[in-house]
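Here the complex is missing a single protein chain, while all its other protein chains stay put.
Note that the chains are named A, B and C in the order they appear, and that numbering of residues resets to 1 at the start of each chain.
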Amino acid sequence: MTEFFASSRGFVVLLLLFAIGAAGSLLFNKNDRQANYWSNLFACAGSLWGMFVAIGALVAPEPVAFTLGFSPFSLLRFSFLLDRLAAFFLFVISLIAFFCSIYAIDYVKHYYGKYGIGTLGFFYNIFIAGMLLVASAANGLFFLVAWEIMSVASFFLVIHDRDEQENIRAGLLYLIMTHLGTAFIIAAFLLLYRSTGSFDFSAIQSGGAAISPVVKNAVFVLSLIGFGTKAGIIPLHVWLPAAHPAAPSHISGLMSGVMIKTGIYMMIRVFLDLLAPFPLWWGVVLLIAGAVSALLGVLYALAEHDIKKLLAYHSIENIGIILLGLGSALTFLSLQLPTLALLGLVASLFHTLNHATFKSLLFLGAGAVINQTHTRNMEELGGLIRLMPQTALLFLTGSMAISALPPFNGFFSEWLTFQSLFQGIAATDSRTIWVFVIAAGSLAFTGGLALACFVKAFGAVFLARPRSNEAQHAREPSFFMLAGMWPLAALSLLFGIVSGYVANILQDVAGTLSVFQGFPSPFLLAETGRISAGGFSFVSPPVVFLLLLIALFAVFTAFNFLFFKKQKTTFGPTWDCGADLTPRMEITSTGFARSIILIFKGIMKPTMLKSVECRDGETRYLPKSREIRLGISNIYDTCLYKPAQDLALRFSLYARKMQSGLINMYILYILAALLGALYFSL
Amino acid sequence: MHTFFDILQILLIPLASPLITGVIKKLKAKFQNRRGASVFQPYRDLWKLFHKDEVISQDASWIFRLAPCIVFAVTLAVGAIIPLIDLATFAAPAGDLLTVIYISAIGTFFLALAGLDTGSAFGGFGSSREMTVSALAEGGLLFSFLVLALVAGSANLFSIADSILTTGNFYLQPIVLAGIGFFIVLLAENGRFPFDNPATHLELTMIHEAMLLEYSGRRLALMEWAAANKLFVFMTLGANLFFPWGLMHTFSPGALAAAVVIFLLKIAALCLAIAFIESTIAKFRFFRLPDILFVSFTLNIVAIGLIK
Amino acid sequence: MNMNLQFLAMTIFLTTIFFHIIRRNSYTASAYAVQSLAVVLLLFRSFLATGSLSMLLTVILVLAIKVFLALHLFSNFVKKYKPGVSATAYLNLPLTLIVVAALSAFAHSRVFAPLAAIVPENAALLSLGIAGMLISLLLMVNRKGILSQIIGVLSLENSIVVFGLFAGLEQSAILQIGIMFNILVWLIITSIFSSMIYRHFGALETAEMTSLKE
Partner (left out) sequence: MEPLLITGTLLLAALLTLLMKNLRAIELISVSAAVAVFIAALKIALGASAPRASNPDGFFSIDALGAIIALTIAVVGLAAAVYSVFYLRVEMAKGIIGFHRVRQYFILFNLFLLAMLFAVMVNNPILMWIAIESTTLSTVFLISFYDKPTALEAAWKYLIINSTGLLLGFFGTLLYFTPLGEAAGQGLTGWKTLAAHAAHLDPMIAKIAFVFVLIGYGTKVGLAPMHTWLPDAHSKAPAPISALLSGVLLNIALYAVLRFKLLTDAVTGGAFTGKLLLAFGLFSIIISALIMLTLQNYKRLLAYSSIENMGIAALGFGVGGAGVFAAILHIIYHALVKPALFFLAGNIFLKYSSTKISRISGVISALPITAVLFLAGFLAVTGTPPFGIFFTKIYVLFACMTMYPLAGFIAIAAFALLFIDFLKQAMAMIFGEKPAEMPMGEISPPLWAIPLALLATVLLLSFYLPEFLLELITQAVEKYAL
């Protein structure tokens, strides 16, 4: 059975499902309801099928490779390779897409009559199919096609809510950045082609030895920038906090949960699979990029009061964490430590899976909130835990998972990442140890700051009293939205408890990469359900889970049912120091993060804008209102992108002067071109 | 017998923790030339609170009501997986340094959420400050353990203790540096001077107490008790990881007696140190706290440099 | 080397330079007529050499179009739009002459040496033809009036014809006639355009038409 799914026919069915979903939804463009059900049901079916394909490829003894159709271009071959790495990413994409599609059935209803659901469904299906193609393509050109399809489809999804000028700007920025990234990727693949004479991954891999070190390094830098743009490495991240909030929430969930991971996937594919062996500094660069992205990502998240932007910045942070694992894997490989490299790679893969689950959960939860309250500004939310109890619980689960609190899955992948960094400190020499120390330090602070950030996010959105009229009238979202979120929350817990087994599977996934071939079978990452990092450390997820469960159960039972049952509990107002307590007295999300921002003001360059309006214009003793705006100056724009843009504009204006409007000038160009060409070419 | 003792050991934390706070208070009083309350006063306070009626804010949600249980349970869970007296308990396999740090973070998380839940301005500020301090303390905490783990070649706390016992002398300098780093974090995480004043309810200074401001009755008792537990857990970690002498390897009544005595002595020394610090220095301005925490982090990094 | 040939070639070349020097448009028109006449005579020479009737037809056509029609059109033009017709240039006369000299030197440089070697006995004339082309181009660059531009194009064409004649590259009569037909249409179109431009801009200067600047 599994052979059928993981075969060319199975894959064609997969693509057909999405194609039918896309085409049908376009056909039903006139009828929002039909378009919605058609597109999302086919997306669900496709994703489900995709999971089977992925599982089929995972259990297949050999990588499944096949080629479809033909093309007029000799270099473009629609060849697919479903090795375990690809299968793993297929699985992650399908898994998240499945739940996002369920969620979408009810979520997109609020667009009825406002924007075409048909186009949304069309691009949605294309987008998912594009991601699946990216993960399974085995030819550089074909990959680029899939990559662009994915990017362009997601661009149209980002600008779906097109009446907001801000969304259009976000979409513009997104497509510009992603296209610049693609340009770098194209350059990288062209260089590879130049050296190996083929766009086929297998040919590049086998011709890898012929690539000169200079070209290899160039390819590394180019593809790091290219894929890093998609993944959202700082400072290439600028599109991410703009685009994710602009998109409909199930799209944000997919983009943040899985699309940015395709960048990670391609880094693994290109660096580890195609280009190995490589020099030490590659890994070091990745580690530093990861450390910077993780720490800065979470700091920017703290400064944010737009709930979706906050989540978007956390994606940058988590990409940083994934890169820490990947970077240590590369470093270890260069240092001839394959066992440790495997550990690092498994850590990054595991965090990829985990981040996909809880980040999509969080985005879907945020979508439910925004859907009810029509605002993304956390300063206007609050108190939703009573109005939307299920959503609150789900969001809390996601928050705990992303803050790496045990027993949720985020903890165990961060644990593995930490272990690989610890191993780097313990097992490598003085050339690299400090990189690992910096990385581990960054990860440690990241963990603490993420915790603070989600206390802020959850507190500002769900706790205390509602701060706006909209927030007072929120209701629990409808059935399908909850049905999309609950399983994700359950998976966050489940992947945590069974992380030993998951890590074992991932070890198989990572171990089949060619770089790990030829080494004696490394240690088991997991036995009897626990994960271990060599002799250095291990943790037993079920034990942790049980420990926490038993402790909580014991305390809860003792507290509520065994002792002190006589005491009365009365409900009263919160202590208000004698004044009427209003929601305005609650701490705001800006206020919550203010101290951390000020502590890190050297990095974050905050801008504070105070304005005081006085009752009495002259004496200024009685302020009527005070307003403080805390902003973070965007140093990437001011120091990197703005100068680049200005430079381009300046050159453009120079070039435009050429078109002076004067015909004499134009004929002079002809004369000059003629004489110049004659002079220089003869 | 052994298993029974192990379970007893887990109960040691909640049972003894009020005593520790009592001892510290007593010592502080002595330093301040006061007589001070009895060392058992915290037990009486808890008893009293547990029998009081309770007022809960109308704005509070289940987070507020459940948080005391969670916070308390977390301290119990952490207490169960750290080396107390015996190095060979059944919980030893779970005692990974990251697990300990992140499980105790659950407590911080819910404590801070509970502070936000009632909508009081004090609670919010308390949570904000608490999260700031604990976020910055995490690096120091993790790295001080890491120093030991590198020395020991294992991240398991029991193995660390065991290994430091035998090889610690070779790495005295890094261990001492890491110990100082850890001690700073201990003060920060438990809201002691110079980070927080556990004895006042002053708007400008309080961190931990601000979060508990809306609690009363038995939930307040549980929270206070959990705080005491946490302090005890941290002191135990400091005492048993950085100075692991006296821990029991194999069970025998004699060894047990010796281990308990040495353990109590170490705890007493730590109490003395805390009381001394709290009596001699003033609480720092909030924005100077990061400096101290970064000192802790830096000390640990220096210690790593010394190991390699 | 034939004296007649030399004389005619020099006439053509000198008229090309003359375009740069004169400031009165009526002279420009006449100078073009003189230049074209020299071309006609050159063609007539080759008719005498070959004796083909179609060649004679070409000669007549060229005479009719380039000399009579063009002269007629241009003098009308000058008369009609007198105030609008400009003969000013961007470079002053000495500078213009220096550039003309430089272009002539370039036409005689080693770059064009292979072209001069096509018919070695006519080498000097061929170089002269090339110089004529370049100088005609310069006329279009330098002069502000659109009449000068039209003359520049036509003079460029004349130079090419001359070069072709000297290089032995004259095409069969049918092609010549085709080319002449093109030039006829071109002349008519430009004169229509000139009047349209005058109607819209009130002047016949290139500097007036600079609104398309992107």
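We adopt the following convention: contacts are C-beta pairs under 8 Å (C-beta built on N, C-alpha and C of every residue); 3 or more make two chains touch, one makes a residue touch a chain.
No experiment lies behind these values; they were computed from the predicted model shown.
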Which displayed chains the hidden chain touches across the whole complex = A, C
Sole residue of A:A209, A:L562 or A:A655 that reaches the chain not shown, by the stated touch rule | A:A655
Which of these, C:N4, C:T88, C:S109 or C:S172, touches the one chain of the complex that we don't see?
-> C:S172
Given A:L41, A:L76 or A:A490, the one touching the chain that is not displayed | A:L76
Of C:I60, C:V99 or C:I160, the one touching the omitted chain in the full complex | C:I160
Any idea which of A:A87, A:I102, A:I117 or A:L191 touches the chain not displayed?
-> A:L191
Positions on chain A where the hidden chain makes contact | 71-73, 75-76, 141, 144-146, 148-149, 152, 159, 162, 165, 168, 171-172, 175-176, 179-180, 182-183, 186-187, 190-191, 193-194, 648-649, 651-656, 658-659, 663, 665-667, 669-670, 672-674, 677-678, 681-682
Can you list, in ascending order, the chain C residues touching the missing chain?
-> 111-115, 117-118, 133, 137, 140, 146, 149-150, 152-153, 156-157, 160, 163-164, 167-172, 174-175, 178-179, 181-182, 185-186, 189-190, 193, 196-197, 200-201, 209, 211-212, 214
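Following the convention adopted for this analysis, only the chains that are shown with their structure count from here on.
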At what distance in angstrom does the C-alpha mean of chain C lie from that of chain A?
-> 69
Using mean CA coordinates as chain centres, what's the chain B-chain C distance in Å?
-> 100
Length of the line joining the C-alpha centres of chain A and chain B, rounded to whole Å | 36
Under the touch definition given earlier, write down the residues of chain B that touch chain A in their complex.
-> 50-63, 66, 68-70, 72-74, 76-77, 80-81, 91, 93-94, 96-99, 102-103, 105-106, 108-109, 112-113, 116-121, 123-125, 127-129, 131-132, 134-139, 142-143, 146, 149-150, 153-156, 213-214, 217-218, 222, 286-287, 290, 297, 301, 304, 308
Any idea which chain C residues touch chain A in the complex?
-> 90, 106, 111-112, 134, 137-138, 140-144, 149, 206-207, 209-214
Note which residues of chain A are touching chain B in the complex, please.
-> 382-383, 385-386, 392, 396, 400, 403-406, 411, 414-415, 418-419, 422, 425-426, 430, 433, 437, 440-441, 444-445, 447-449, 451-452, 454-456, 458-460, 462-465, 530, 533, 535-540, 543-544, 547-548, 551-552, 554-556, 559-560, 563-564, 567-576, 581, 583, 585-587, 591-596, 598-599
